[in-house]
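Worksheet: one structure, shown below.
What you see is the complex with one protein chain gone and the rest in place.
Up next is chain A:
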Amino acid sequence: MTAPARLGEAGPAAGAAAPRRRPYPLPVRVRRRTDRRSRRSPLLTGLTAVVTLYSLLPLVWLVINACKTQPRLLDSFGLWFSGRFALWDNIRETFGHDHHIFVRWLLNTLLYVVAGAGGATLLAVLGGYGLAKFVFPGRRAIFAVVIGAVAVPGAALAVPTFLMFSRIGLTDTPWAVIVPSLVSPFGLYLMWVFAAEAVPDELLEAARMDGSGEIRTFFRISLPLLAPGIVTVLLFTTVATWNNYFLPLIMLRNPHWYPLTLGLNAWNEQAATAGGQPVFNLVITGALLTVVPLIAAFLLLQRYWQSGLAAGSVKE
């Protein structure tokens, strides 16, 4: 499932926003109602733990099996360690296999993330700010079209985009992956909501009175206020780009331009076909290396995505 640009979940990352500026206007409960009388329930904790176990099980499996040698991988029980500890060897082999192609895929992924997700965030910030803080003809129409676009299936766009790009010679180049990544309807919506709340009109008026140009006002006054929203959008567009599979699958033929996702799939298909070199340990270690940076980012930036999701579901 290409996690579609989801607009609903996000809105002003208010809790995380500069708290000293002004209190967030939504009616956030000051005190948890249940805190005053609830007793902790071992039963409920146990049931939630089952769901948590389900969520973590495959990741635990991944870590354990990335520590095994290929023969052990095939003949030992999946949920426990077996044989010698081979994680470092596996990582070394993953990076070294096939003339360091994995390093190339990693660098490609970084390129697509920096250019694609970075660019998407930039366009969303500019657009959201423009829509929230200026009145001009066609605002409502833009809103309707952008929201409608969220429901268009990826494949409906992918085929004609591929044909268009191949006609102008963009397929099989990084541009074919970067350009479509630049549009994030969800990011635009989030910045729109966020800018409406975070940048007071009075401040903009005051800046105009002082003779500050619009662009200067944007960079000097608005941009710092928008920072928490920008981090949230950047995080979600980064996930979308880092995890993208469908778009590069269609656009790229040359393995030298593959991102990690496509490369891992290529290794897996190679391992699964009869006569192919069985590199399951590399597929598993590579998968672990692909996941670790994003999980780390989510853990480190918790307050942003949690509050980003929070306010979005409130906005109705």
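Quick note on the criterion: a contact is a pair of C-beta atoms (placed from the backbone, for glycine too) under 8 Å apart; a residue touches a chain by one contact, two chains touch by 3 or more; residues count from 1.
Quick note on the criterion: contacts and distances are computed from a predicted model.
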| item | value |
| --- | --- |
| Options "Carbohydrate ABC transporter membrane protein 1, CUT1 family", "ABC-type spermidine/putrescine transport system permease subunit I", "Transglutaminase family protein" or "TonB-dependent receptor": UniProt name of the undisplayed chain | "Carbohydrate ABC transporter membrane protein 1, CUT1 family" |
| Selected from A:V179, A:L226 or A:L252 as touching the chain missing from the view | A:V179 |
